[in-house]
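The complex appears here minus one protein chain, its other protein chains still in place.
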Amino acid sequence: MSTIEGRDGAWEMVIGLETHAQVASKAKLFSSASAKFGGAPNDHVAFLDAGMPGMLPVINQRCVEAAVLSGFGMNSTINLKSIFDRKNYFYPDLPLGYQISQFSDPIVSGGWLDIELEGGVTKRIGVTRLHLEQDAGKSIHDQDPYRTLVDLNRAGVGLMEIVSEPDIGNAEEAAAYVTKLRAILRYLGVCDGNMEEGSLRCDVNLSMRRPGDDLGTRCEIKNVNSIRFIREAIEFEARRQVEVLEDGGAIVQETRLFDPDRGETRSMRSKEESHDYRYFPDPDLPPLVLEQSYVDKLRAGMPELPDAKKARFVTELGLTPYNADVLTADRDNALYFEAAAEYRDAKAVANWVTGEVFGRLNKDDLAIGAAPVPAAELGALVDMIKAGKISGRQAKEAFEVMWAAGKTAQTVVDELGLSQISDGSAIEALVDQVMQANVDKVEEFRGGKPKLIGFFVGQVMKASKGQANPASVNAMLKAKLDG
Amino acid sequence: MSALSDLLRLNIAGARKGLKHKEFTARELTEAYLVAADDARPLNGFITETPERALADADAADARLQAGTAAAMTGMPIAQKDLFCTEGVRTTAASKILGDFDPPYESTVSGKLKADGAVLLGKANLDEFAMGSANITSAFGPVTNPWTPEGAAEPLTPGGSSGGSAALVAAGAAIAATGTDTGGSIRQPAALCGVVGMKPTYGRCSRWGVVAFASSLDQPGPITRSVQDAAIMLGSMAGHDPKDSTSATAEAVDFEAALAGGVKGMRVGVPREYRTDGMPTEINALWQQGVEMAKAAGAEIVDVSLPMTKMALPAYYIVALAEASSNLARYDGVRYCVREDGGDLAEFYANTRGTGFGEEVRRRILIGTYVLSSGYYESYYKQAQKVRTLIANDFNAAFHDVDVLLTPTTPSAAFAAADVDDPVAMYMNDIFTVPASMAGLPGLSVPAGFSSAGLPLGLQIIGKPFDEASVLQMGQAIEDAAGFDSTPRLLAGAKP
Partner (left out) sequence: MSLDRDTVANIARLARVNIADGELDSLAGELSQILNWVEQLNSVDTSGVVPLVGVGTAMAPLRQDLVNDGGQAEAVVSNAPDAVGPYFGVPKVIE
């Protein structure tokens, strides 16, 4: 258990995260308007999304699928019968005057996911539940001096609300939890996890207590939309609460917002008295009942998840845990690697991907989907090294050009005239030539200076204009020098 | 009798025949109804009249009749209860709050009638947001029952909430009308106006595009002059709608054809709990007559018990009002509605709604909000939904022994608004109709006799889920035996 030091002793953070993940579906949860981000104002709006009289909800099966898959991804129980409830309150971005959500009988209960922390420590974070609900529209406060403008494009988009147990102990764990959850959802293809666009948002619930004490009063920090802000919000809020408590005050249970410019949380202005949401089962929607066979089929069709893939990369492909971790952190990266490594030396490919490819992606600020070198071409390049056609150094040179110009490995190698001398007799000739030109060094080597091998290798490489296969050169030199 | 009033006397079945045999055109029929609308205007049955649209619809109907592509409802001049969103035609739900709301969509049910070639005469008056049993809460004025005796001190109410629809049909100002029934809002006004009204099984007709009152109870249905007409019109209105998640996937039935079945051997249950304390003699007498009529037609009478009957009404008022309080939250002045400004957002909402909603609606929203609120949900709403299960169980048990049930529709004949002292007294008008609503069962009211004051009285037939056929068959038998003269009282050119 990690603690922070207050003025008079240690304090423990108790953190739970509520994550809202937008379902990556084409249409909305209860209407057939587009769920796509953006769009001209009020263009992605069915009359139901605008709360018009007489409109009725019909459940999108893709959202149900997403919830079930996510449940499997978090080792949860899928509830074959779940109920949609109405959560009643008034706000301009809530056109029905209620949100259709799930309160008493959610589609998924329980579960956990494992997070990796510094020092190779693994911690299990419990999941309480996952339920489906509607997203709200957008209120725009700064475009008109006298009015708030409302755009309902987002109203009704499917959300999965995922509630963790209060098992998170600090900012690092919170960040690791969100990272892992996001990776799982992206692997499943159920959410794109784009926090900037708001497809993944977190509410942070935090309370402080002296180790061993009962739970303290918590505050909720709403809609924190980047992992960095989650860390900052936690750090600020923990200190704020400790200060209040150490000054003898009490924490007011309230909803707060994180201000990223100031790095502070502040109380939400008059979101009024605690809401009485008057939950009751939505009479427009009969219970959602799933067949076990449907659920089993979804499970059988699930893609390999990050933890399983990482384990497989280590045990079957022989990658280091570090590389396996780096390669599986994001699904698209993992898929790129797998495509490049197929039928090849996975370790070699792994080094190339984590080294050259990721290096260039970072430098050019690109995601793997925009990489100018497709996986197949990376593979082709690695094949050429293996076949001894080019050296590793030559390959790196070729890679730069492939990346910049978008050309194939073969094309670039040909254009640059890169080829490696691997032919035994050619190498022998070069070695002989160098040995003859450096008789004194040969004497010294044989006299007991094994480190001189480097000099000879260098000379041979120079004589071959860098094209000799270094391994062959080494072997030949050893044979000749010792012999 | 003028030719005009002859036309108006035809019910749907008769008009269908006349149109088919080219005795008159759809246009002529509609024109007759447009004249009738003038005569009937003092009743205040319409909120919005659509004469130009009616004539255009009639012309289109004539074209179909010519082409031989007419459906059963083609050319029939009907009124749509102003709870059905009709594209391009103002829809008010009889409330100030909707202002000049012009729906950009057509409800499924009104759309089906439109697609079948029915002619839209206008939007019928109703209790505001379908909340009422006398059509006195409309923001557009109350409706007068055409059976109001001449020289009466007070106009009689037509019942509600589909008061306008029932009055128009009874007055011969529409050949038929759509209504919606949540706790009796089709059956009760039909009974008080001496016409036929049917609430189908819940889910039989789509609720898409119908302004919602109580989602688990609302059901569109026909108000007509005869049982056969109700069967014809229901055939046009009913059907599975994938846009409504509560829409039944039950097989389509040719309701009109089913009428031929007759009732010989049908087992008719008479639920003893419907014999209430202080039941007016004439209601009881009519009920007995109904039993005799059924027997004479070959049915077998069975005494049954529905112990939860008395609890249905209070349970209904909890469930319906809870759902309504949530369904009416959307009327907030943001995307539609007449807006009232306020200081901040909460005031803006409260002013808009406080001004726009009438007293009965406000009362019901407050009760509904209260029974769902923190601390009360279990004791009110959840308890009511449990009682609802018991009510449904009662009917299930009874239907093991019988095919249909026979009861009075209302506890009295038509009354004047002043006769009802308080909200609860008004709610008691639904005492016989609410139980079937709570169980989602089909119910039909057929005019079967008169009160001592000469006002119409109806009998109700309740059936098993999706067995509208048996209900209609028994309704037909009662109608045949009762010989109720449902001649509309106000016909153009026919003064009493």
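When the chains are written out, they are named A and B in that same order, and each has its own residue count from 1.
Following the convention adopted for this analysis, a contact is a pair of C-beta atoms (placed from the backbone, for glycine too) under 8 Å apart; a residue touches a chain by one contact, two chains touch by 3 or more.
Small disclaimer: the values here were computed from a predicted structure and weren't measured.
Partners of the chain left out, restricted to shown chains and counted across the full complex, are A, B. Of B:L8, B:V268, B:A315 or B:L444, it is B:A315 that touches the chain left out of the display.
In the complete assembly, the contact with the undisplayed chain comes from B:V338, out of B:V35, B:A63, B:V302 or B:V338. When the missing chain is restored to the complex, the residue among A:T3, A:S32, A:T320 or A:N351 that touches it is A:S32. Checked against the hidden chain, the listed residues A:F90, A:W352 or A:W403 yield one contact partner: A:F90.
Of B:D6, B:D59, B:D102 or B:E300, it is B:D102 that touches the chain left out of the display. In the full complex, subunit A touches the hidden chain at residues 25-27, 31-34, 40-47, 49-50, 58-64, 83-84, 90, 92, 139-141, 144, 146-152, 257, 268-269, 276, 278, 281, 283, 285-289.
Even with one chain removed from view, subunit B keeps its contact list with that chain: residues 99, 101-102, 104, 201-203, 216, 242, 245-249, 308, 311, 314-315, 317-318, 325, 329, 332-339, 341-342, 344-351, 353-355, 357, 362-363, 365-367, 369-371, 373, 379-380, 382-390, 392, 422-424, 438-440.
Please note the rule applied: only the chains that are shown with their structure count from here on.
Chain centres here are Cα means. That of subunit A falls 57 Å from that of subunit B. The touching residues of subunit A, when paired with subunit B in their complex, are 47, 50-59, 86, 88, 90-92, 95-98, 150, 272, 276, 278-280, 283-286. Those residues of subunit B that touch subunit A in the shared complex are 85, 91, 93, 98, 101, 103-105, 107, 207-212, 214-216, 242-246, 322-323, 326, 328-330, 332, 334-336, 345-346, 349, 369, 372-374, 377, 381.
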